[in-house]
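A single protein chain has been removed from this complex, and every other one stays in its place.
Naming follows writing order (A, B, C and D), and every chain is counted from residue 1.
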Amino acid sequence: MPELTPGKFEIIGYKKEDINKITRPAISYWQDAWRRLKKNPIAMVSIAVLIVMVIMVIAGPMIRGYDYVTMNVAQKNLTPSSKYWFGTDNLGRDLFSRIWAGARASIMIAIVATALKLVFGTLYGALMAHFGGWADEVLMRIIEVINSIPSLLITILIMMVLGNSLFSLLVALSITAWCNTARQVRGMIKQLRESEYVYAAEVLGAKPVRIIFKHYIPNMLGILILDASTAIPGFIFTEAGLSFLGIGLKSPAISLGVLISMGQQSMDFYPYQLFFPCLLLCIIVMAFNLLGDGLRDALDPKLRQ
Amino acid sequence: MDSKMNENKHILEVEDLRVSYHTYAGEVKSVRGVSFYLEKGEALAIVGESGCGKSVTAKAIMGLIKGPQGEIKAGSEIRYNGNNILKYNKNQWKDYKGGECAIIFQDALAALNPTMRVGKQIAENLMVHKQMKKQEAAREAVEMLRRVGIPEPEKRVEQYPHEFSGGMRQRVMIAIAFACDPNLLICDEPTTALDVTIQGQILDIIKDLQEKRKVSVIMITHDLGVVANIAQRIAVMYSGMIVESGSAKDIFYNPRHPYTWALIQSVPRLDLENKQTLMSIPGTPPDLLEPPVGCPFSTRCSYCMPVCREAMPETTDFREGHQAACWLHHPMAPKVDMPDFRGGK
Amino acid sequence: SSGKTEVATAGGETADTSGTTDTSDTTGAAKGSGDSVQELNLRASAFGNNYDVQDMGWRWMMAECYEGLLRDVGGADGDKYELAGAESIDVSEDGLTYTFHLRQNAKWSDGKPVTANDYKYGWDRLLDPSKGYSYAAFIFNIVGAEEYYNKKGSLDDVAIKALDDYTFEVKLKVADPTFESKLVATPLYPTRQDVAEAAGDNWGKDWKLNIYNGPYVLSDLVEDNKMVWTKNKYYWDADNVKLEKVNWFDVAEDATAATMFDNGQLDVINGAGDYIKKYDEEAKAGKIQSLATEYPGTAMLSYELQNGGKSGLMKNANIRKAISYSINRDEMVGAVYGRYTPAYGLISPAITFNEKTYRSQAEEPISTEYKEYAGDKTKLQGLFQKGLDELGVKTPISDVTVVLLTYGSTTQNQTEREYIKQSLEQNLGIKVELNTVGDSSLFTSERDAFNFDIMTAAWYSDYNDPLDYLDIFRTGVYHSYGLYSNTDYDALLDSLSGLKDNSKRLEIYQKLENKLLLEDCAAAPLYYADNHFYIQNWVKDFHTSSFGASQEVYHTSVSGK
Amino acid sequence: MGKYLIRRLAEMILTLFLIATATFFLLEAVPGDPLTQRAEKLAPAVKDNLYKRYGLDKPMMERYVITMKGIATGNFGESFVYAGQTVQGLIHDRLPVSARLGIQQVLLGITVGLLLGILAAMKRGTLADYLVIVLSVLMISVPHLIFGLLLQKIFAGDLKWFPTIGWPAGKDLWFGGWEYTVLPTLTGCFSYIAAYARLLKTSMLDVIGQDYVLTAESKGLSKGAIIRKHILRNSFIPVITQLPMSIAMCITGSFFIESIFSIPGIGQYYVTAVNNQDLSILMGETVILAGMYIVVLFITDLLYVAVDPRISLTGKNS
Partner (left out) sequence: MEDKEIVLSVQHLKKYFSVGKGEVLKAVNDISFDIYKGETLGMVGESGCGKTTCGRTCIGLYDKTDGQVLYKGKDVHGLSGKERFEFKRQVQMVFQDPYGSLDPRMTVSDIIGEGIDIHHLAANKIERQNMIYNYLEMVGLNREHANRFVHEFSGGQRQRIGIARALAVQPEFMVLDEPISALDVSIQAQIVNLLVELQKKMGLTYLFVAHDLSMVKHISDRVAVLYLGTLVELTTSEQLYSDPQHPYTKALLSAIPIPDPEIEQERDMSKIKLEGEVPSPINTKPGCKFRGRCKFAMPVCEKEMPELKDVGNHHFVACHYCENQKDSLNY
């Protein structure tokens, strides 16, 4: 309790400048989301893990000084040791280097496929939402058809048509995945189109292009980021699955999927050859998934203060 | 207020209620030391701006503040018939919620389970508190709907909330609330989302049931018209605190807090002249994340004094339970009267 | 049999032959205990889908459920032939007329006798031009056969005759010492005319339409799951067939098979990869029996000889040779497969010639020359450079890229191609581009589109004579791997026709093999196939043969399980 | 309602037609044809015969028309590769096997998944929640094949609790021989458990924040009653949305499960057929699977209506 003096009891009223003052610091949507993300320890751990992963997939294959393709048959199937941290495979290649090289390919494939999916899905979804009516119906039907054909068939056939290459792998991976994005974008735009700020822009005379770039896209980014964060682990996982069917990457290129499927075939004898790539796959998938969960919370408008 | 003395008169006493929400942005001090009481059979209105903590207070009384985000600070007391409900055990809570005390929310559509038949939502309450059998409860539900004036209740119990209009939904909420003859009813802005014509109907039903069943009501609203219609006593809240409380007449005709003054004045009246400048409260309420040190209203108060910025004013008692927390009532303060214009200048 | 579990069987349509022991129809494991259960559990990694003997659809099944004139029986010194459907065989002096006296007590599984007509029908069918059996060439040497097949003659002129019910006679154009070895092959098995004709277009497709004349009857088959043989009670030698039932489980994963074998749910397992090491040790400890045999197959690298491949370089023998010698076969079989024998010749050690294994009589053509180059990068690169110079190609070696066509997705497939790629890259300093396709039909398309320089290939021979290996390189034979064509080679092959003198034949065989591998380097042999069977101790008399059933259970029995 | 059904049926048929068309042309685009392998060793004349027999000598558009006509009459033709096999036989022999496997997987997966989801949602932020998260990610990221082999090794190999391979048939086809189905079902259900646990958790957390849950609480209902009567049903909408995906997932996943446990279902056959470009079988299987998917989609719509009265089949819904 401060000391009460008569001087403190003079009516001064409010100050005009003060009344509209905002005490909190200026903060943008993204800063706010980031701030909330930062408060989420699991998401932060995931980010840290992913950063380590990124560093490792770049540097990992070099750390031990072993080339991940050159074979050294004399050193085959060695158990983990101080020389070969994760052991060697059946051609005597350092598993530690190979795993990071595999993760590199896996992550890169996943990221590119995600980008493809996002770009195509967004365009497609935007077209559906924009044209509506008849065109929407037709485009929606196409999605339905693609969704009803088992994706495995599409994937294998695409790999057959385009040949077994990285490019066709990417196409095959993203071709069934974009539907979801397209649907989401369509729903989102349909919802945004009815939002008052878009009406406001229209009332101001804004052209469609402006509305798309100034309003639709920034407001969809959250959803797209979320979509990406769940799609990436999905792709890593799907690519791994394709490797089991022998339609993954072409050797000598390796991905985690290739490593796991090769490890599986010797799991009775050299379980570590399966264990390490599996572990890494789990960690990566888990990190992305948990980051996705964190992002969902951080980007959730309901939690905004 | 001596709680023992008022034991039989006061059905509810809230003392130094403090509630915080823990969010990513920090601790939101939603309610910051609220004290009031409610007499048996009385209707108390809590008025105040959006976000001042009215609903949180109501939820606290209803026992709906949940961790891990929500926290009722230690030292808070909510006494129902003299018992501190915050110390209730599971069974006591069960009897209290719905049986002794009921609540009606603002948005009836959101407050009704969209996937459960209306009749069942009412019957559910009856089955918990009156140990009724299913069929018995179902019959009673029809009666409840009839009582709140829903035509063809036999058919209506079989319908889902979305098949009801806004007014009818709110009536269903009232039916649920009254199903087990509570002694205390909390209405959290029950009519804000409704049209004036429907609002009248709802208020009438509440008043009617209140009188017939001698229920004590806490009516939360920011519509002074509704307050004038229904309340015997009023508590004015601002920024998580009660700044003034007293009988309806005290508050409307003899308000003592500058915020109450401003509130009453800013409501346009039908008897005013066209396009007059309305009295308004400038600025916006303080951020409950970082509430100001002194009087929370000081930033917008035309009677603000330096002391207001430094310390929280103490509560001054006027006659018959009329209280206000404002430095203007300090002996050292200059004498200020409530401006005599209403709703405009 | 209430309360018993019925497992993936199609029901009792074929129960007539198997009604007695078929009470417990359980796949998972032979739960039976005690000596009396004469039931064997074996693994198959896939079931065939062709039940037509003339098409040689599914040799390991047919060799046990059907019977031809002769039976191939494996042994320590290679395979021998036993009389089976034939009681005796008369060969005319000139070696042209073969008269088979058939066993009079041989019966089909419906109880009817096996007659000479059944053989005649089967052989005629094989030659029927409208059927287009690819193994028809087996008997082109019969008078009138090739003409009939090529629609230049009629069936009446074909010298295949049923003299009476139990005498079957054929006449050859020229004497052929390999003819007898072909008789064990299923295309020359009998076929019952009435049954085949009743089945019409579905003959060979629906196993339920078949009847059998072998020791066992195929009594149930569920694709991707299980096949059951039961003893054929009409079989002439049924007294010596001890097993009542043979279960074949379709087990895709080696790991699963190993689990089942370790559990006693499988009686025999064909070891692969690291399992060989594991089971060899167990066998040494006496816990199980082991049976390792050669198998008549040779894996090799083929070159695109038609156009010289994508690089155009495969036309040159020195380049081909450099490639061939860059691969350390010893290391490769060890690292990649953990089994097999390094191959420096074409003809597998499983092939017998003149009652002895061919390989014991003929040195492997490239074994000596290979040693000169082995591991010597300068020499190998010199050889390659020599080839480049001969072709007049100016590209430096390090800029040369060759395409290796492979298929398959198992670890073994992958390591194999990586091993080859790296061997070539390390030893020759060239670049190897992999053209990997997922399955064999795509492989065929890629091959026929000549989208390769080198490809992996293998030949598994159809009858027990070196000729079967050497014949595939004859000009115009579709099987010519890489489309090898050499008139001298063809002429040498032709000189074998009618040649009965075994020592001369041996000489020519050696010449052919040398020419092919040493002079022309038309292919680079990698390894000879083999089999590593591991057998539970309670299984007796389990055999293996190269041209009959690889898992020969004719006389097998179970005791002490 | 009748009108609605007719419209749905028409839509389904149209979709199936489009699917069949897409499949046909996709397969056409693949180099080679289903007979390449079989015809490889044949003489040209015989080869022609073979091609003629399967109608592969005709131009593409004609074959397309023939194929479509066949589908319309329910006749997909015989397999190109497995001569004599037909789609009808496939439906008869293999579909029930896969169906049982799929149904068991989905039921078990969804049940356990939902239980875990409820646990995670109710205990949000606790160890149990994190355990469920970790477990579900683990279940998703370890391939089926590895799970299957491990289960097989441990429970069939070492412990001998269950048979290693096999699947009930005959009278046990649908109800019986449970011991055979345990391991395959377990192998397959993991991914469902993971997917549904996560899904239900998210949607329950959504529902828990709703006002009507507060209303229920204010009625004095017990926690269990609130979950059962108010939260669950309202959380089911996203779960239902996932159902058709599960059917799609079922097919890919079952390939490995069927091959590990020697189960004669359609999954194995499907992959083989794709690799063989076995047009008729593929067409049949695809149309069947897509049909199933569409039917499940339809059932899903019915379920929506059953779960959420706000949604109506015929009218526009929110």
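Simple rule for what comes next: a contact is a pair of C-beta atoms (placed from the backbone, for glycine too) under 8 Å apart; a residue touches a chain by one contact, two chains touch by 3 or more.
These figures come from a predicted structure and were not determined experimentally.
> Quick one: say which of B:E143, B:E158 or B:D195 touches the chain that got left out.
Of the candidates B:E143, B:E158 or B:D195, B:D195 is in touch with the missing chain.
> Among the options A:L127, A:M140, A:A201 or A:A253, which residue touches the chain absent from this view?
A:A201
> Of the residues B:G167, B:P182, B:P296 or B:P313, I need the one that contacts the missing chain.
B:G167
> Which positions on chain A touch the chain that was left off?
17, 20-22, 24, 26-29, 32, 195-197, 199-207, 210, 214-215, 218-219, 221, 301, 304
> List every residue of chain B that touches the chain not included in the displayed model.
49-50, 165-168, 195-201, 203-204, 222-229, 231, 248-249, 252, 262-264, 266-270, 272, 274-282, 284-285
Heads up, the rule we're going with is that only the chains that are shown with their structure count from here on.
> With chain centres set to the mean of the C-alpha atoms, which chain is at the far end from chain C?
Max centre-to-centre separation from chain C belongs to B.
> For chain A and chain C, let me know how many angstrom lie between their CA-based centres, rounded off.
Using C-alpha averages as centres, the distance is 50 Å.
> Give me the residues of chain D that touch two or more other chains.
Residues 31, 145, 149, 275, 277 of chain D touch two or more partner chains.
> Among the residues of chain C, which ones contact at least 2 other chains?
255, 438-439, 442
> Report the residues of chain A in contact with chain B in the complex, numbered from low to high.
For chain A paired with chain B, touching residues are 1-2, 4, 6-14, 16, 18-24, 35-36, 39, 303, 305.
> Quick check on the complex: what are the chain A residues that touch chain C?
Spelled out, the residues of chain A in touch with chain C are 69-71, 73, 76, 90-92, 156, 159-160, 164, 243, 245-247, 250-252, 258, 261-262, 265-270.
> What residues on chain D touch chain B, complex-wise?
125, 210-212, 214-222, 229-230, 233-234, 307-310
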